[in-house]
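Of the protein chains in this complex, one is absent; all others appear in place.
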């Protein structure tokens, strides 16, 4: 078994890492770390609200009692050398400081944006850009680390990138126009969306989100070179909004391809995407990366977010666009806190373990 | 005072006509008509649920007690000759049959789609295409009617068209890409969206809506000829979705203009749009047709739908597009059951009355 | 395997019966029946909307493809003699007519209220009143049927009754005051709550619900005699409201017991309730009938409704009442469309099968 630590363990992403790892066949949770406020307590104590006794647990499934007994260490003092892999679910500012410290000794898989845009840091999405993994060698050498840092993309990037990948491969992508309708769980718990703001409402802006998505799509779909990634040559326009949905980002997509195609061909490309990855048989892998619905009322976040335990991207309304030649339209739903966050990161770790980058 | 009738008076649109007309300075409600189920009762009786005694009233403001005492006539038997104007809020199928009967004698303003796509029928939006009014003469002559039919556009068309009109005038429009996030009240009460379908959800499709919007935008922004409208020469792509919002459609817009411009110029054009219309001083007119926000978190349907009592279109996030040269992006909120339905239709009637098409 | 039919198969309750039975170890779905509109088609065809092609499926889990191929028969023509048990999910009016026809030949488990208040008809809740089963003999004799009818209680009755049963047994119940906050899925699909009515709202009334709950609680907790049930001697007051929640009824309970007790004793009684039933090992049985939380912020419908796959009743805020001597307060959450409807009915069928009332 590979020894895993979770940093930022008490937060919403950290809790999802606990769920993704607590009964994992390859990884065991050997360490939990958090800020000064929680350090020195058991995980169960740290999660419990002192005044009301309530367990501050935000996910649908419950944590394993054994995990609640684990001690929470101070993130700054964590001895990275004890672990085979460290999963981090922190804000960007502490991630900037702590992740390099850990990476000196240990592979770090992060959900923070702190290192996403560095040249030698691949932003990995399973089945999309597995060849970017080789860049980790360059990173290690350049930085003199035994480990490395590889971050998850933004949760809104993820569903878009998974559906764009087969289209880029088969037909080329000239332009992407996206309007997202994002779930409230994506906004985290500290500084999250207040109910006062979202009931009976849409919020038409999420700070920094559109820039992140545009930049990350280019990088994720880009070409690896010896020392970095050449971004994909595509134009993108994004509007990111928040809607009263708990989990599951919905994205309205318009894609202009470089080569002529038709809906049937695109559908085939989507449905076959990731087949060889699925055959790797990794524990957290979906059985099918992209599920395509004929029913025009699908995908809906409430009905489709949990497809394949939240690891599949669900597509519907695939049709020829009415405005652009070589234009395609579709709507997708992607689970922002499963494939789009902790569990997606665990799937990446499984791939890295199989390829010998973790635990070797 | 001009004598007005409301047909489909017990439905959700009919009730909004009651609210828009009950204290109107120019119009009095002289007739109410509905189907067999309600005919022969007082309006108050017809609205009351026989088993529970509940008043089936769907709007926030209450009806005037005097209106509740008015008799409800059978729509099929309504003597159109008694009225100066008839407002109809019916489904498309009965509208197809009844509106021409009324139009023989009386002007008909409709919210149904039944006649929207006929050559000699203008789809009027105040301040957008007032010159299309002249087509009513051709309609009268061709059909041998004393009255005429002029329908409201679809509620989703309306907010889009109002913001596109000044852009078309000043900069020309090549292409429009729209994703709407529509309120549930737009779906009406019979066959409306069930709460089971929309709580914690987005529905990515509304039957027929996208085709309507694309067709109507072309017509509304088109050029009037002697016998019809030549649609505007623009390309459009639309995705219409439903979100858990009571009132107020939100639309994410991407517009590619024919001529180069910048955000400041577009903003000026939007803010000045409709100024001469406002100076007509019509009773239901907004004070400003388009309100533009700098705050990137606006417009929000809950905060902005009631701007100028639901008659203004509220715009925010105006910015240069990142994918297309001459591309502009913005988000708008438009009140789908006020400017987008009955009260918008009453504003059109006020304009027609002032120009002598009603009550002359 | 026991041969089961589902009548009202295309409705929301019928679909839940399909889910509860499609991979059941004891029952196979041998027949599906519905009204004229669906009869003669395959189940999949009957569920598909002719204009849009959408599958009208309302539950989170998907139906088995094999079930979609089964033919739908006309409910009026169903040959009850072919089955070991018939599950019905119809409105009360057709249930009144059809259920007795089926019961001549076959056991009928119903979710309709049509026969709930007849003297010789037990309203069974697993673990609560299993001794009422013996009344089925009297029913068969009196009516001359080979089968019988036994209905589920109302979904709001169910959670209340399960928690009241151990309190009644151990401490006696003098009075119950309940305010429910019910989910929208309880209102069914035809005539269900419109989203226009429930977003940002509470509806303080559900027609007939309070009377049903008060009457059914008395019957369910009553004493069986040779020919009927003597209602429990308790007083009850109920206010039933609807809130914007998809699944899971929340009930605020105040119980005045006959005998003095304390919170610890009541908690023990609740937690041990149903233990011998659980040991029967029935396939749909919860592992624990009543789960009690210390966390004062629980139970919450979104977090707790799926406890033990929706078959457990979850209790929290158990405390001594501040107004009444021998008063207890608590809040419960019960899954209205699982234990409270189809799957609860299947659990009853399992018990009846084990006792030889079905399939003997």
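A, B and C label the chains in the order they appear, each numbered from 1.
Operating definition for what follows: a residue touches a chain if its C-beta (ideal position, glycine included) is under 8 Å from a C-beta of that chain, and two chains touch if they have at least 3 such contacts.
In this text the structure is predicted, and so the values were computed from the model without any measurement.
Of the listed residues C:61, C:141 or C:237, the one in contact with the hidden chain in the full complex is C:237. Residue C:299 is the one among C:31, C:274 or C:299 that touches the chain missing from this view.
Screening C:22, C:42, C:60 or C:252 against the full complex identifies C:252 as the residue touching the chain left out. The missing chain, though absent from the display, is touched by one residue of C:18, C:176, C:266 or C:290; that residue is C:176. Taking the complete complex into account, residues 52-55, 60, 199-200, 246, 294-298, 302-303, 306 of subunit B touch the chain not shown. Seen across the whole complex, the unshown chain contacts subunit C at 175-177, 179, 181, 199-205, 207, 214, 235-239, 241, 243-246, 250, 252, 254, 296-303, 316-317, 321-324, 327, 329, 331. Residues touching the missing chain, restricted to subunit A, are 51-52, 58, 184-185, 187, 189, 192-200, 205, 207, 244-246 (touch as defined at the top).
We take it that only the chains that are shown with their structure count from here on.
At the interface between subunit A and subunit B, over half of the residue numbers appear on both sides, which makes the contact a same-residue one. Between the CA-based centres of subunit A and subunit B the separation comes to 42 Å, rounded to the whole angstrom. Put simply, the C-alpha centre of subunit A and that of subunit C have 40 angstrom between them.
Within subunit A, contacts with two or more other chains are made by residues 199-200, 246, 296-298, 302-303.
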